[in-house]
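One protein chain is absent from this view; the other protein chains keep their places.
As written, the chain order gives the labels A and B, with residue 1 at the start of each chain.
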Amino acid sequence: MQSSSMINYDYSVAKLFAFATIILGIVGMLIGVLIAFQMAYPELNNLAGEYGTFGRLRPLHTDSVIFGFLVSGIFSTWYYVGQRVLKVSMAESPFLMALGKIHFVLYLLVVAAVVVSLLLGITTSKEYAEFEWPIDIGIVVIWVMWGMSIFGLIGIRREKTLYISVWYYIATFLGVAMLYLFNNMEVPTYFASGGYGDWWHSVSMYAGTNDAMVQWWYGHNAVAFVFTVPIIAMIYYFLPKESGQPIFSYKLSLLSFWGLMFVYLWAGGHHLLYSTVPDWVQTMGSIFSIVLILPSWGSAINMLLTMKGEWQQLKENPLIKFMVLASTFYMFSTLEGPIQAIKSVNALAHFTDWIPGHVHDGTLGWVGFMIIAALLHMTPRMFKKELYSKKLMESQFWIQTTGIVLYFSSMWIAGITQGMMWRATDQYGNLAYSFIDTVNVLHPYYTIRGVGGLLYLAGFIMFAYNFYKTITAGRVIEEEPRSASPMAA
Amino acid sequence: MFHWLEKNPFFFAVGVFLVIAYAGLITILPDFMNSARPVVGTKPYTVLQLAGRHAYIKDSCNACHSQLIRPFKSETDRYGMYSLSGEYAYDRPFLWGSKRTGPDLMRVGNYRTTDWLENHMLDPASVVPGSIMPKYGHMFNNKANIETAYAEAVTVKKVFNVPYDEKDMPKLGSFEEAQKLALEEAKEIVDNMKNPTVKEAYAKGEIKEIVALIAYLNSLK
Partner (left out) sequence: MNWLNDNVNLLGLLGAAAIIVITVFVVGKYIKQMKTDKSTGELADENWDGIGEYKNPLPVGWALSFLGTMVWALWYFLAGYPLNGYSQIGEYNEEVAAYNTKFESKWANPDAETLQGMGEGVFLVQCAPCHGITGDGINGKATDLTSWGTEEAIVHTILNGSKGMNFPLGEMPAGLLDENSAKAVAAYMTEKVSKTGTKNSDLVATGEALWATCAGCHGEDGKGMGGSAPDIASYGKPEFVASVLNHGKKGVIGTMPSFNDGRLTDIQKLAVGKYVNSLTQ
């Protein structure tokens, strides 16, 4: 067996995407903080004319954190992890090297197009699939290039058996490809009408209830294949690697993977409970959501058990802290989601702030922390520098954790209060509250959420600073560490 | 078997794809035709209403407003009759939303009127103290995009057989005719409004975004 240290891995594309992850993360979260405060202080809508209103900025927030921060985090880790677990360097294939670089450039162009178009209000309104057809085409091209990179690297691999992380990266690629194509079936109206109106405008192939079904089949599984599957790919590599511990159980990995693949796609109906989609589809959505708890928890438990007996590491190594808390929040949100998918609970929770609460348990606690930990692990190895400051990481960890707790506790209270007030009746059986009453009570919670978000953003900026100082002023390291990342106090 | 798959990426990928692909077919296809059938009396949007719908989408009103009344007494008391699948037959895209920061708008045309909407869109807090909805002054200056709305109507008529130009259904005709119809339709709304910019523009044959938006909101019943 060839020792991996003999291969000279080429991290140039991984580095580029790492920069993108950090910059787009800051942009996306900054907008998140702004829209959070807009809900508490509506005057903040007037900062930039029509371009600064909540409606224009909200999709910009979701899309820049998802397709900016998250997706470039996925690409960055792929270009790092892929080579190492397949035991082959990108440098061995000029084709794959060139492909990776074009992939990055195209990605930036599409990001720019997305930002401009959303600010101008060019959107199809579908959540997480707002883009008009010209951008869709760009996204498909980017995705195909990533697929070529995955299968190209697999094609020239030295390691015969695919590591767990690679299973999850492959699933991400296939899942998103299928979902995105079907949800974006649209007819460009300029061409179909013989030259009228804006050339970029299109109309959905599906109408009404059908459109909703396809959208939430997509939307739910975008959560699966963007917020979950690739992040599991990351934790299966970075946690054992950073801790030096073997994975607790292959069987658990196996069952969790295939279970997740099998169950996830059925659960989309939970976004449409009590809507006009057929009752049986809704019931299926509820059922499969509950069954989904276990394949989700399987991966998280596998990770926690991998750390069995390693309390010392948890205490000493901030990266391990990030990853253990990420697993915890993964368990938290994959129990919260299923419970919100039970019909009677959804009757209360749907449309309320409890849903954004659930969303950010997952995105801040699980996705955010895991990507941060992954980049921190990769940085000393990609740049051959010691991490700049452990202290900074420790404070970052606690600041961000406080931020998450403020975010979700305020949104839980806000959401449940709102849901109960909408339903409440007075002694005569009339509705007890006008709508605006239910808005006004939320003011303190919206403020707390804004503060929580601000803390999380502050922590993220500390992380960016640490990253920057590491590559510019970190101590050079001679040899790559086997496990725990080197860091200065 | 699984270990074999892990050594054979092609079959592994095929396996994953099969496992994830069919769930969509089984849940979406069986009721596809049923869900597409319009309820009796449902009509496609006129070009003016469609332009308003585009303004609604452009400013992502659906980020705060749902258009889906669930069958609960608390909702039907507040918003009116629960939603039926066939009422959405001409909604491309659907605009159910997933968050009610503001109230549901599925039937807002039943209980809000042009003049109220004008006041509210210009400055929500002036009519509803404490409102956190943004002001939409820019809609009083931007022009409604009638041409793109016309293009969309022509497209859905051609491609999806949406019954424009049929008996008792909205008329399209040529673009010039459609423009004229939109102007006529806008008249009643402009008459019920007070904003001078909107009125002056209308006198010059121009329709502002807000007029189209109100036409759309009024049509939500």
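Following the convention adopted for this analysis, a residue touches a chain if its C-beta (ideal position, glycine included) is under 8 Å from a C-beta of that chain, and two chains touch if they have at least 3 such contacts.
All figures in this text were calculated on a predicted structure; none of them were measured in a lab.
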Residue, one of A:30, A:106 or A:252, that touches the chain absent here: A:252
Candidates A:19, A:258 or A:297 - the one touching the absent chain: A:297
From A:41, A:280 or A:398, residue that would touch the chain that is not displayed: A:280
Omitted-chain contact residue, chosen from A:119, A:432 or A:458: A:432
Residue ranges of chain B at the interface with the undisplayed chain: 71-73, 76-82, 107, 110-116, 119, 126-129, 192
For chain A, residues in touch with the removed chain: 4, 84-85, 87, 159, 161, 163, 237, 240-241, 244-253, 255, 259, 274, 279-280, 282-284, 286-288, 290-291, 293-295, 297-298, 301, 304-311, 314, 324, 327-328, 331-332, 335-336, 339-340, 342-345, 347-349, 412, 416, 419-420, 423-436, 482-483
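Criterion: only the chains that are shown with their structure count from here on.
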Cα-centroid distance, chain A relative to chain B, in whole angstrom: 29
Footprint of chain B on chain A - complex, ascending: 38-40, 42, 45-46, 49-50, 53-56, 58-59, 121-127, 151, 154, 160-162, 167, 170-171, 174-175, 178, 182, 187, 189-190, 192-194, 196-198, 201, 203-204, 206-215, 217, 254, 258, 261-262, 264-266, 268-269, 271, 274-278, 281, 284, 347, 350-353, 355-356, 422-425, 430-431, 435-436, 439-440
Chain B residues touching chain A - in the complex, by the definition given at the top: 2-3, 6-7, 9, 12-13, 16-17, 19-21, 23-24, 27-28, 30-32, 34-36, 57-64, 66, 68, 70-72, 74-75, 77-78, 83-85, 87-103, 125, 128-136, 138, 142, 145, 147-152, 154-156, 158-160, 175
